[in-house]
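Removed from the display is one protein chain of the complex; every other protein chain stays in position.
The first chain written gets the first letter, and so on, giving A, B, C and D; residue counts start at 1 in each chain.
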Amino acid sequence: MGEKRYEPVKLSVINYDSANFQEKEVNTVEEAFSFRDESSVTWLNIDGVHQPEIIEQVGKHFGMHPLVLEDVANTGQRPKMEDFDDYIYVVLRMLKFDEKENETKAEQVSIVLGRGFAISFQEREGDVFDTVRERLRNNKGRLRKMGADYLAYALIDAIVDNYFRVLEKLGETIEDIEDKLVTNPSTETLRTIHDLKREMIFLRKSVWPLREVISRLERSESALINKSTCIYLRDVYDHTIQVMDAVETFRDMLSGMLDIYLSSVSNRMNEVMKVLTVVATIFIPLTFLGGVYGMNFRYMPELELTWSYPLILTLMFAIAILMVVYFRRKKWI
Amino acid sequence: MGEKRYEPVKLSVINYDSANFQEKEVNTVEEAFSFRDESSVTWLNIDGVHQPEIIEQVGKHFGMHPLVLEDVANTGQRPKMEDFDDYIYVVLRMLKFDEKENETKAEQVSIVLGRGFAISFQEREGDVFDTVRERLRNNKGRLRKMGADYLAYALIDAIVDNYFRVLEKLGETIEDIEDKLVTNPSTETLRTIHDLKREMIFLRKSVWPLREVISRLERSESALINKSTCIYLRDVYDHTIQVMDAVETFRDMLSGMLDIYLSSVSNRMNEVMKVLTVVATIFIPLTFLGGVYGMNFRYMPELELTWSYPLILTLMFAIAILMVVYFRRKKWI
Amino acid sequence: MGEKRYEPVKLSVINYDSANFQEKEVNTVEEAFSFRDESSVTWLNIDGVHQPEIIEQVGKHFGMHPLVLEDVANTGQRPKMEDFDDYIYVVLRMLKFDEKENETKAEQVSIVLGRGFAISFQEREGDVFDTVRERLRNNKGRLRKMGADYLAYALIDAIVDNYFRVLEKLGETIEDIEDKLVTNPSTETLRTIHDLKREMIFLRKSVWPLREVISRLERSESALINKSTCIYLRDVYDHTIQVMDAVETFRDMLSGMLDIYLSSVSNRMNEVMKVLTVVATIFIPLTFLGGVYGMNFRYMPELELTWSYPLILTLMFAIAILMVVYFRRKKWI
Amino acid sequence: MGEKRYEPVKLSVINYDSANFQEKEVNTVEEAFSFRDESSVTWLNIDGVHQPEIIEQVGKHFGMHPLVLEDVANTGQRPKMEDFDDYIYVVLRMLKFDEKENETKAEQVSIVLGRGFAISFQEREGDVFDTVRERLRNNKGRLRKMGADYLAYALIDAIVDNYFRVLEKLGETIEDIEDKLVTNPSTETLRTIHDLKREMIFLRKSVWPLREVISRLERSESALINKSTCIYLRDVYDHTIQVMDAVETFRDMLSGMLDIYLSSVSNRMNEVMKVLTVVATIFIPLTFLGGVYGMNFRYMPELELTWSYPLILTLMFAIAILMVVYFRRKKWI
Partner (left out) sequence: MGEKRYEPVKLSVINYDSANFQEKEVNTVEEAFSFRDESSVTWLNIDGVHQPEIIEQVGKHFGMHPLVLEDVANTGQRPKMEDFDDYIYVVLRMLKFDEKENETKAEQVSIVLGRGFAISFQEREGDVFDTVRERLRNNKGRLRKMGADYLAYALIDAIVDNYFRVLEKLGETIEDIEDKLVTNPSTETLRTIHDLKREMIFLRKSVWPLREVISRLERSESALINKSTCIYLRDVYDHTIQVMDAVETFRDMLSGMLDIYLSSVSNRMNEVMKVLTVVATIFIPLTFLGGVYGMNFRYMPELELTWSYPLILTLMFAIAILMVVYFRRKKWI
């Protein structure tokens, strides 16, 4: 279930055929239905699924099954496609990278494709459909000449295209981390790697079923989908596979980076321990020698000799040098 | 096999159609059968499978296969669905989060769906079917208007819905652990992660075959299941896939947490070792110097000079400072 | 190939129908064949496959393919099922937990199911079929009323049931180990975990193909298998899946235990190293201080002052306290 | 999308049948089309996909679908094959090992196979098709006698053959690393292993879909592909599987090498720590002994005895020897 939201649900309707184009924001559901006529294509976009009465009115008007309305309202659905002869119901996850907050935002989008109309339900305002709207307004490309199925394709395509944008952002973060891994690995780096891994898990969860959704759309025998649209759906399908590929590659890369992180941290530790232990080891035997000649025995003949002190200093120095040489030869320092 | 239990088996019968509703607790199996008539739907709920004679009587009355009766009595079955033309036998695992004891409780539930009746066998009293009972009593929704197959769907749906509740609880525990992982990782944390992993294994074992059970129910050509019920079964199927998804995501998250735990424990250890070894390493050469001038040789000219002592103290201080600087530059401290 | 064995091959024959029951041990193969008549069911059990001439005689008498006889004699076959119109050949692995030697024993069992007879070949005396024999002798259940196919089912069922017993034993060992893991992890524990893992590998190797064997038996269109027996085979099939599930769960648990073992060993080591290093670190600076005032410089004015010694002792004590406090605050001790 | 490039797109045309051969570089697309006639085979090779107008002209001339043209221009496609009755569109990744820069270079190659012609689009000049051109020029082998489908096969075959060359190079690098792993493991080695692992990931991503592309080409019922060419496609298919096998083997080898690297690094570290700690441990008790007799108590009778000093020296020596012997026996040094 999405969090409670209190802003009003926003309904906007676009009605078009190759010659005409009308766009308006409506306040009531009834008003939205006025556009429904067979010859043109109507796109009803609903921002907000937190007012059940609106969803119910829409559902009643278009003869939608109660379970579909439940799925529209309960965000957290797995991407899926269901074909009810009269209409096709598609649930997707829309990802959008918010440049301002440097964060990926996910939202459930439900698309209902019927004869001559397409309805899109979103959780909140702000979406990735602006390019579609622009192409409708300016009559660019073939969008205005095609039916509602092509509109639905255009919406799905816009969603999948944004996956690439999100992947690009994640790719940049991965490259940043990779550099830090070499120069200065920190616990922070580890945390980021794990955060990225988790984001990959979620991305994968969004894309994996999407693949099947689009494949079933393409292969569906539904009268609502034109044969000529199928090749475009196939194209989106290829894109989802590319997204999957990229996600898998990123996952593999992140696993490799984790290995590198762990072994570079342990390398640094080893280096510290090694040098320090070498220092300690050189001085311990010398300190012992010093201790021996610090003993207070009455009869220690060496202590009385004039050259004992310089000799013992020389001996100490020699031992130190020998140990350093030995460690060097063993490549320990 | 379930543990031996001595409390009496409890039988309760609900008989309803869209107009009438009767609910009563019965003491003998014979009494339960009195309700059996074709036009209304009878739900016989049996709490306790530890009295074979009761199961046998029920089995004989409804013409159930001896192997089915064995499966009902032997808890520990894998979720499965078997279609014996006259009736459909479904075994499920019911999970219930016990708020009082803060523990997930599992129980085997067998559902036998026949023409006009549904029988549910549970291991002990207390279940997740209260919402179903409530809807029957108050005639809410379409439950009273539909047949026994819809009742069976409602029971399965109630069971699957409780999986989500259990998952929510586990999700909360995971979040708790995640915070502790950062602030204060302990062996306790490790134990909890492994306990959660094990619970995921058991959850997965319950849900994975469930998916197939529901899929086979939906696709079964049995005359006992109405076409109109199929779409609801499809909905439950989607829910089981969502549960699976959540379980897999939790598993991935737990694996990641285990990695973080291990490397943060080793980080803490490294930090301890590093600082301590640095301290030791600074003082070892200094102690050596002290030892040298503690030697009792008769001829040590330095000892006689007035400025020797302050000089050697200064030297020691300088060495210490130099080592600290070196370690700092190497980023070891 | 099984090891060479010199004890004589033991042949025992049971001949029964719903009314009659005959059981005898025979010394020669010829004697065993005397029982062969169409109306009753004959079960010929052969303990020992190390005398090729016996297997050959049996094979010739029942018209078995030379490759089947080879498979019977060469233990180490993978469980499989082969349908030669006239007879069905099934190879299984029989597991038996030997309470005396606290060890699981494996043996290859070949079952040949023909019209009115079933032959079982075992590697050595001692099997899991005593319950089947008992039910035949006492005419319990439906065994005496059914044909040879039901007898074959009963034998397979007895074998699969013993898998559960073996699993139970392994489960107990796992629980034992789990407790030791917490209280006192030793190299012994590690060895046991790995031995259990290996036993799981072998169990899995026995059960995995078994599943397919039974599934093929159930789905085979052979005239030798009655439709009514199929539901019982389905039941055994469910049991093999439960065994598989248990094996997989045990494997997952063992992996988790291995992780816990490794991290608890490393935790113990860390604890040792930490406390010991802390002790060393506290005393090293103090020893240095002691060394400084052990130097024999002529002019060390501090040495002459009365309050120097108590002061330096106090200083040492203060340093030690401060370090302990610091370590405590850092949660190192 | 490929990077922006400003060098002009290069078009070269080869037109041949078994008797005639013509090869020329053309400057405009129109010129390229002059060769189009039914009886001979035309191969149009286009180096550069950064000028959309050229791709569009080619597309219009041969009646290609807009989405195909998009795929040609957008490098980064996954290898795929699409059959549009009139022509077959194949996308591949061409790998080429650049001896000069010691680097593997990847490029997207699109092949359009139509009736009597084949068009190949490459990202930039320089390819792996020189052997094909040579065989065409010199009329070697059966290439000139066969149709456009065989030409397409020859191009694909040349691409797959280069995968083997790239694999050979990678194999050599792996062998180099393997030697270093034994003699002198360094962080550099680790980095190289991870780089190779990453290259394997990318190779795998190129070959895995390629396998399916060729399999679909072979099994396609398209009239454009002769039955006699299928056996050659089957041959390329076998090659891609060999490439896959090699990639998987390399991956397994690299994983093993990573394990060896990690444990040899830790072995080296252990060796250092062990010897150094042994040294320290031997001298610490001796230094303590020295310290005891360096104490300044007035009444230490041992200090007065003549033989105390040599005795204590002997004792120290004996302790050292005993510890070395003990460590030796324990196999610690």
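Simple rule for what comes next: contacts are C-beta pairs under 8 Å (C-beta built on N, C-alpha and C of every residue); 3 or more make two chains touch, one makes a residue touch a chain.
No experiment lies behind these values; they were computed from the predicted model shown.
Here the chain not displayed is in touch, across the complete complex, with C, D.
When the omitted chain is restored, the residue from C:65, C:96 or C:165 that touches it is C:65. The residue touching the chain not shown here, chosen from C:115, C:145, C:194 or C:328, is C:194.
On the side of chain C, the interface with the absent chain consists of residues 65, 67, 70, 76-78, 80, 82, 184, 187, 190-191, 194, 197-198, 201-202, 205, 258, 262, 265, 269, 272-273, 276-277, 279-280, 283-284, 286-287, 290-291, 293-296, 300, 302-306, 308-309, 312-313, 316, using the contact rule stated above.
By the touch criterion stated above, the residues of chain D touching the omitted chain are 231-232, 234-235, 238, 241-242, 245, 249, 252-253, 256, 259-260, 263-264, 267, 270, 273-274, 277-278, 280-281, 284-285, 287-288, 291-292, 294-300, 330, 332.
Simple rule for what comes next: only the chains that are shown with their structure count from here on.
Of all residue numbers seen at the chain A-chain B contact, under half occur in both copies; the interface is built from largely non-matching residues. Centre to centre, using the average C-alpha position, chain B and chain D are separated by 43 Å. Annotation: 26 Å between the Cα-based centres of chain A and chain B.
Under the contact definition stated at the top, the residues of chain A that touch 2 or more other chains are 273, 277, 280, 284, 287, 291, 294-296, 300. In terms of which chains touch, the assembly is arranged as an unbranched chain of neighbours.
Interface note: chains touch in the pairs A-B, A-D, B-C.
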